[in-house]
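Before we start, here is the structure in question, set down as structure tokens.
All protein chains but one are shown in place.
Note that the chains are named A, B and C in the order they appear, and that numbering of residues resets to 1 at the start of each chain.
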Amino acid sequence: MTTNAATGAVKRTEKSSSPWAIARRKFLRNKLAMASTVFLILVIILTLLAPFLAPHLSPIPDITKVNISKMSIPPNGDHLLGTDKSGRDVMTRLLYGGRISLLVGASATLIVVVLGTIVGSVAGFFGGAVDSLLMRFTDFVLNFPFLVFVIVLNTILFGIVDGLWVLILVIGLLSWGGVARIVRSKVLAEKENEYVLAAISIGTPPAKVIIKHLLPNVLSTIIVQATLLFASLIVAETGLSYLGFGVPQETPSWGNMLAFANEPDVLQGKPWIWMPPALIITATILSINFIGEGLKDALNPKSQR
Amino acid sequence: MTSKSATSLQTPLLEVRNLQTGFKIDKQYYNAVEGVSFTVDRKQIVGIVGESGCGKSVMSLSIMHLLPKGIGKVRGGEILFEGTDIVGYNEKKMNNIRGKDISMIFQEPMTSLNPVFTIGYQISEVLLNHQDITKNEARAKAVTLLKNVGIPRADQIVDEYPHQLSGGMRQRVMIAMAIACQPKLLIADEPTTALDVTVQAQILDLLKNIQEVNDMSIMLITHDLGVVAEICDVVLVMYAGKIVERATVEDLFENPQHPYTQLLMQAIPKMEEEKERLATIEGLVPSVKDMPEVGCRFANRCPKAMPECMQITPRLEDTKGGHEVACLLYEESWPREERVGAR
Amino acid sequence: MLKYTLRRVLGMIPMLFLVSVVVFFLAKAMPGDSLSGEIDPTNTNPEYIAEMREKLGYNDPVYVQYYRWVTDFMSGDFGKSTRYKMPVADLIGEKLPNTIFLALTSLLITYVLAFAMGMYSGRKPYTLGDNLIAGFNYAGIAIPSFVAGVFAVYFFAFKLNWFPFAGSVDIEIDKGTIEYWMSRIHHVMLPAFVLGMFSTASYTQFLRNDLIENSRKDFVRTALAKGTPMGKIYNVHILRNSIIPLVTFLGFDIAALVGGAIITEKIFTYPGIGLLFLDSVNNRDYPTVMAITMMLSAMVLIGNLIADILYGIVDPRIRLG
């Protein structure tokens, strides 16, 4: 604490602001995180605008139609990123593909966060038998080798449910363990605070205590986790699609586009087909990670930067 | 060696001259300790009192070269240990002094011990650092040390881990570690603050006892005048990086002169005044960043402040028989030294 | 410690049971005969199928079937591969050493690199070296392993010719000689590095941050006050504390290696369990798929157990508390 004598002074001036305001200020000051946020928002907007943008960017804005006369054209004026082996404009598919990849990532993250938060907060709040039961279950889910189970489940469910949602569900249902653990530990710590004890002692129903008192306090942790999860679930989608167990092939997604790298002629000879998705995936993951780091920093009252 | 020790007998054990320690904030240094001078004599217990943030810990860390790297730095003055200035010492030289000639104990016994090593290992380490002995010998010595600081079942505890001990026990372990090499000076930075009142007394007794047995000096840093009264010989009162009063314990308690000291005195809870509300000092210590360049640093909180206090920087002056105070109320002639702080 | 270990081992048993139940029902949900592989999938004669089902006891109550399957599994009978027409156990036994070798090498590389880089970064934060390492880390975390793998093959195997691009060993070398092992190591390095890249990056970053945080701890000051040199403080006092959380990662690591091996082994045509799994899924060799699934799940459990026990060993607060 003595070592903080100097910085204590800095903190004091900010004492009046709410933690969220401080976090926001810290985040806004983090250049890397801000640049990443701008980038990510840009990517999201561009993919959302795909149907409007595509016709302006390419003479063949179709994502499914095969153009035999235009196959594997390197980048040029008409096709800024060239065309793929089906003669489809890479740029157009990149925009549409982003929708799917981000959708899979976001939906799966949502499932994960909701499930993880519910399980974690219930376990943490009630403790005792409920806790150990739920945590055993969480351990159990965490113990599945993820990729193996996704592939197996995908094989079983293939053709029964629409492929995209199978993927989202399977990824979501297998990934919530980590969040549950973290939320639980945070809730456990938070629960000991007097205001929570007070709320419980006056007979506030558990659900209300959890939602009103506990969750807002673990929210920062959840947000950070969700961000990092979002990144890793996008990776999961692309990886599975690359292996051929992901999004159905007729739907463009970044992973599916990247699967072209499996083609012997593409990898070395036609880099414009797989480089753009590879780069955009990497850049997106990178920016999400930076945002996550930034959030972690901003929401951590102890951090100094 | 012999000649040096001969001279060192006349010189005080530790003499700090005009010490200035700065902290870097936004690429600029601000002094947390501003021109402090004092001496610690052999076998003397010097107390340093002041509110938190007044620079007393920074000063002790400056002596030990333990300021956080890249942030804190001694920017001026001298620290003479046995007559040698150690300010410019490199890490290697300091490592020969730390733990051997000067050791230090800290406020937080809970966190000051490494959780993953046994008590025995941690005590042995200091011995192995400075003495040419085997691990087994060091361990045996650790057991003895633990016994000396009043730890029961020392031969078991030596193999236990910090988390298995209570706070008071851990502080005893810290003390055992600190005295392992029979240092000449022990810097105790708020050694009892984190402890229960009953344990506090025991630790103070232990310190006093050890000081007598080992013939060492102690520099005791505390915000608690009660602690000072109990064991110190001489007291320095610090405020905002400066020493504002220096006196023997008796003098100080009999006749506190600086208004700050007087207020501190009133803040000590006393048995007979239980029902009365404790006096508090209004306001806060100014941060190093907004330290006034001239004038008395206590002026804005001082009940006896005069308009001149804002313009003239008071100097530590002897009022009578070694009782020194830095306050315009006691200065015989002012103005002088208008711009001490602007260095 | 013994009690702690025992408790962990006992805690694993219900988990193993649950996992096996799930795998069993997944296998039942799979088309065809995924449990034993005895029913020839190319024979569509209903009489034959009915007869085989009766013979294999698929008309028994589910729990009887489960019991039979689980006891068979525990005694090493994993059923028969429909593709390779041989016991799955033999098939796995053939590939498992390769995957274990890959995983261990990967772990070794991961931890050595993570320690080297993490220690450096942690001791010298915000320097050029630290920033370079951070750059590597961000790349390692963000570049999907299949992209990295494909790059690695082309760059290190074809362009630079430093490593072989496929396989696990040079077949011309006699088994058991030093050259044989050197060849195996040579073959495994590149896939192992790609497999461990993500973990290496995250551990480096973790170790760095943990070192920085731990270096601000009070016990560091204590050690300094004792006259312990800074180098020793980092290597002994701080490191020992930072290792503890890293050890818990080991459990997750094993799960990650298992999944990651599927992609890596495919890219490097490294004949291990992952490649076998992928091939088996693609060829609908379901008995093999299910046996591997069960085995990998068990491996993850055991990995976690090992991590737990190691955790106990390195952290006295857990061991004794």
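Here, contacts are C-beta pairs under 8 Å (C-beta built on N, C-alpha and C of every residue); 3 or more make two chains touch, one makes a residue touch a chain.
Criterion: contacts and distances are computed from a predicted model.
Asks: One chain isn't displayed here; going by UniProt, is it "Probable oxaloacetate decarboxylase gamma chain", "Succinate dehydrogenase", "Phosphoribosylformylglycinamidine synthase subunit PurS" or "Oligopeptide-binding protein AppA"?
Replies: The UniProt record for the chain left out of view names it "Oligopeptide-binding protein AppA".
Asks: Which chains here would be touched by the one that got left out?
Replies: Contacts of the unshown chain, counting the full complex: A, C.
Asks: Pick from C:Q65, C:T248 or C:N283: which residue touches the chain that isn't shown?
Replies: In the complete complex, the chain left out is touched by residue C:N283.
Asks: For chain A, which residues reach the chain that was dropped from this view?
Replies: 64-66, 68-69, 71, 85-88, 158-159, 243-245, 248-250, 256, 259-265, 267-269
Asks: When the complex is taken as a whole, what residues of chain C touch the one chain not shown?
Replies: For chain C, the residues touching the absent chain are 40, 42, 44, 83-87, 90, 94-95, 150, 153-154, 157-158, 161, 164-169, 171-172, 266-271, 275-276, 279, 282-284.
The rule is short, and it goes like this: only the chains that are shown with their structure count from here on.
Asks: Roughly how many whole angstrom separate the Cα centroids of chain B and chain C?
Replies: Here chain B and chain C have centroids separated by 54 Å.
Asks: Note the residues in chain B that touch 2 or more other chains, in rising order.
Replies: In chain B, 68 touch at least two other chains.
Asks: Check each residue of chain C and list the ones that touch at least two other chains.
Replies: In chain C, residues 216 touch at least two other chains, as defined above.
Asks: So in the complex, the part of chain C that touches chain A is made up of which residues?
Replies: 14-15, 18-19, 22, 26, 29-30, 138-139, 141-147, 150, 154, 216, 255, 258-260, 262-263, 266, 277-278, 281, 289-290, 292-293, 296-297, 299-301, 304
Asks: Applying the document's contact rule, which stretches of chain A touch chain C when the two form their complex?
Replies: 3, 136, 139-140, 142-149, 151-153, 155-156, 231, 235, 238-239, 242-243, 245, 258, 261, 267-268, 278, 281-283, 285-286, 289-290
Asks: Note which residues of chain C are touching chain B in the complex, please.
Replies: The contact residues of chain C facing chain B are 216-219, 221-230, 237, 240-241, 244, 314-317, 320-321.
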